[in-house]
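Only a single protein chain was left out; the remaining protein chains are all shown in position.
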Amino acid sequence: MKINLKIKRFNPETDKKPHWETYPVEVEPTDQVLDALHRVKWYHDGTLTLRRSCAHGICGSDAMRINGRNALACKLLMKDVAKDGGTVTVEALLGLPLIKDLIVDMEPFFAHYRSVMPFLVNDEPLPEDGRERRQSPEARERFDKGTWCILCAACTTSCPSFWATDQYLGPAAIVQAHRFIFDDRDRAAEERLKVLNEQMGVWRCRTAFNCTEACPREIPVTQLIGEVKKALATGKLE
Amino acid sequence: MTKSNEALWWLLFGAGGTVAAFLAPLQILLTGIVAPAGWVREAFEYNRVLALVSHPVTRLYLFVLISLPLFHWAHRFRFTLIDLGLKGGQRAVAIACYGGAIIGAILTAVVLLKL
Partner (left out) sequence: MNPYHRRVAPTWWLSQRTYFLFIVRELTSVFIAAYLMLFLLLLYQLSVGREAYEAYLRFLATPGMLVFHVLALTAALFHTLTWFNLLPNIMVVRYGENRVPAIIVAGVNYAAWMAVSIFIAWIVFSR
C-alpha cells in the first residue's frame, strides 16, 4: 500500500526549529513502522536519524510518537496505523530534549532511574550453602510486573505531569523502584520510599493513565504507582 | 515515613473524592434542582429543614460532605493548573488552594454551629 510518512525533522546544525516533512513510501500492511522509516532513510533521505537495535520489540531503542501515541516503531505494523493512501505521523518522544530528528536525550530519564537505586541492596551474609538468596514463587510474583520494564521511556514521555515538570521522576523510575521495594530479598525499601515521597516523587502522578496505555510491555504502570502511594500513605508494605 | 507532607494532601484528596463520589450527585439533585423547582414543597419547608439540619448527626454529615471535597478540589485543581501550563508561582498556587480549602472548612464549621 502507498503511505505518506510525515516525520518531524530537526537538524541541529541547520534548523532553527523542528519541521514536518512528508515522504511517500510503498509498504506491505505487515511491515513495521520501523521498516517504513528505513525505506525513507535508505531510499529517500539518508540523513534521517533514529535509534533502533533489535527491531523486534524487546530492546526499547525505537520508542517514538506514532500518530500521536507512544509506541515502539518495530512493534506497530503499518496496517495498525494507516490504510492505503493514508498518512502516518512520526515524531520524537515528548518531554525530553531533542538532539536530532527522532533522537532524544535520554540522560534526564536515566538520571531519574538512577535516583531510585535500581539495584538489589542486601548486606546480610549469604545463606550457609553460600549460593543464593532463596525466594518463594509467591514472593517473586509480588514484584514480577516491574521486571518486565525495558526502559524504553514510552511511559514517562507520555505523562502530562512529566511534560509539565521534567523534574518529576516519572512512571518508569517509579516502576523500577517498585520492583525492588516489593522484592523481599531487598533491604533498602525505606531509602527508596524516601526518594519517592518527595515533591517530585510519586505524588506528581495524576492517574491520567497515559503510561499504562503507552507501555509496550503491558505493565500496569498506574497500578504499580498506586501501590507505592498506598505504601507511603499507610506506612506498610504489603 | 518521612517528612514531605504531600502524602497528607493526597489522603485528603482521596477522602474528599470518595465523599463527593458517594454524596454529591444526590445532594446537587436535591438542593440545586428539586428544592428550587418546588417539586416536593413540603420536604423543603423552612421549619422542617431547620429541624433536620440542626440534629448533631446531620451537622457532622454536612461538615464532612462540604469540607472534604474542598480538599479534593484544592489538590486536583492545583495540579491541573500545572498540567495546563502554569510554570511560575506553583508554591503560591498550592498555598492558595489548600488555604482556600482550610478557610472553606472553617466557614462550614462556623455556619453549622450557628444552626
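Going in written order, the chains are labelled A and B, and every chain counts its residues from 1.
We take it that contacts are C-beta pairs under 8 Å (C-beta built on N, C-alpha and C of every residue); 3 or more make two chains touch, one makes a residue touch a chain.
Here the structure is a predicted model, which means the values were calculated and not measured.
Checked against the full complex, the one of A:77, A:94, A:121 or A:188 touching the unshown chain is A:94. By the touch criterion stated above, the residues of chain A touching the omitted chain are 10, 12, 17-18, 68, 94-95, 97-99, 104-105, 138, 141-142, 160, 163-164, 206-210, 213, 220, 222-223, 225-227, 230, 238. Residues of chain B in contact with the chain left out of this view: 17-18, 20-33, 35-38, 40, 43-44, 46, 49-50, 52-53, 62, 65-66, 69-70, 72-73, 76-77, 79-80, 83-85, 104, 107-108, 111-112, 114-115.
In this section, only the chains that are shown with their structure count from here on.
Of all the residues in chain A, the ones that touch chain B in their complex are 160-161, 164-165, 190, 193-194, 197-199, 201, 203-204, 206, 229, 232-233, 235.
Listing the residues of chain B that touch chain A in their complex gives 1-2, 4, 6-7, 9-11, 79-80, 82-83, 85-86.
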